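For this view, one protein chain was removed and the others were kept in their places.
And now, chain A:
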Amino acid sequence: MASQDSRGEDEVCPVCKSSRYLNPNMRFLINPECYHKMCESCVDRIFSSGPASCPVAGCRKTLRKNRFRQQTFEDIGVEREVDIRRRVMHILNRREEEFDSKRAYDDFLEQREEIIANLVYRTDVAKTEAQLQAYAQENMQSIKTNQALEEQEATSFHKKILMEQEEARMRQQIAREEYENERREQQATREDFLTRLASGSAADVAAIARDGHKVHLKKSSARRSEEERIRQKQAALRGTEGKRTGTPLAMGETAGATSGAGLIKGLRKIKTPEPEKPYDPFMGLVPGKRDYYTQLESYPYAFLDKLRSDTTVQAGGYDLQEYYSRTLLEAFAGLGCFVQEEVAQREATSALGISNPAATEGAAMAAVGKNAA
């Protein structure tokens, strides 16, 4: 803003050619699309009725009114670079905590600078832009969280600064008050001393002088210990405040989701919690599994015929299926047990020095399973 004033009265709007001399309130605006400078009244005139192309000869960029803003830097090149930098940093806002190593983070910083340089010096603009857009699309979530973190940090930093200033002010005030108190007290003791001297006899002079000195010392030492106490209290207070402001910084480590994202290498792998398995009512056991046979609905067996026709038994709910199931399992229970193999297995494991009975049991079961298959 200062720069505009320094240009003096000969500054002329390149569009309407009106100069500051004629219009002392003239403000110049630029649009980050093409960075062509024009005065406020031109912007109002040309762009009030919607987007229009830039009035500067040779520039065909379509501009919108709401994007116009005041220039910060005198050099339009610097202005542009700052804009580009801000935009790229906004998208590529990975934090150091998110990288495996310092090296990876440095590589990332270099890559970011390269992208900025490409955009500033207009080399490979289309390709770089495409890269940037793709990255922004893929990592929307992590970009957002990192932005939020940055904001949080900025506010907490701001708060901290304010607090420190306030503290410094308090300290100064206390010191000033202290000094005042001391001075006042000194004066009071002196006055007291003088009045006592004036009223007392000549013989007491030495005693009064000693007394006065002692009182002064006592008072000042009491004051000093009081001050010390206050200072300690404040220091303790500051300690807790410091800790409190420290927490949001540490939070950064947990934030940030989504995987690697092609553009940036060396990102730390983020463990996403495994989705909960569906509830299994049997908790791993398999119901109704039979290794050697399938159970039929009914077995022709004369012994059971009377039972089948007995309504009392039927009404009581006696279930022949349960009987079939039990007898069949009992009948087949001995199959698949090969004692010799089990013994061999046991000897083998005991030779290895494993004496865990659970392991032997497991091995025996495995052997049984192999035979069954």
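Please note the rule applied: a contact is a pair of C-beta atoms (placed from the backbone, for glycine too) under 8 Å apart; a residue touches a chain by one contact, two chains touch by 3 or more; residues count from 1.
In this section, contacts and distances are computed from a predicted model.
With one chain of the assembly withheld, which option in "RING-type domain-containing protein", "Serine/threonine-protein kinase KIN28", "Origin recognition complex subunit 3" or "dolichyl-diphosphooligosaccharide--protein glycotransferase" matches that chain's UniProt protein name?
Listed in its UniProt record, the absent chain's protein name reads "Serine/threonine-protein kinase KIN28".
Looking at the whole complex, which of A:K17, A:K102, A:R122 or A:K289 touches the chain that is not displayed?
Reading the full complex, the residue touching the unseen chain is A:K289.
Could you tell me which of A:A57, A:A235 or A:A315 touches the chain that is not displayed?
The missing chain is touched by A:A315.
Residues on chain A that touch the omitted chain in the whole complex?
Chain A touches the chain not shown through residues 276, 278-279, 281-292, 303-304, 307, 311-320, 322-323, 325-326, 329-330, 332-334, 336, 356-358, 361, 365, 368, 372.
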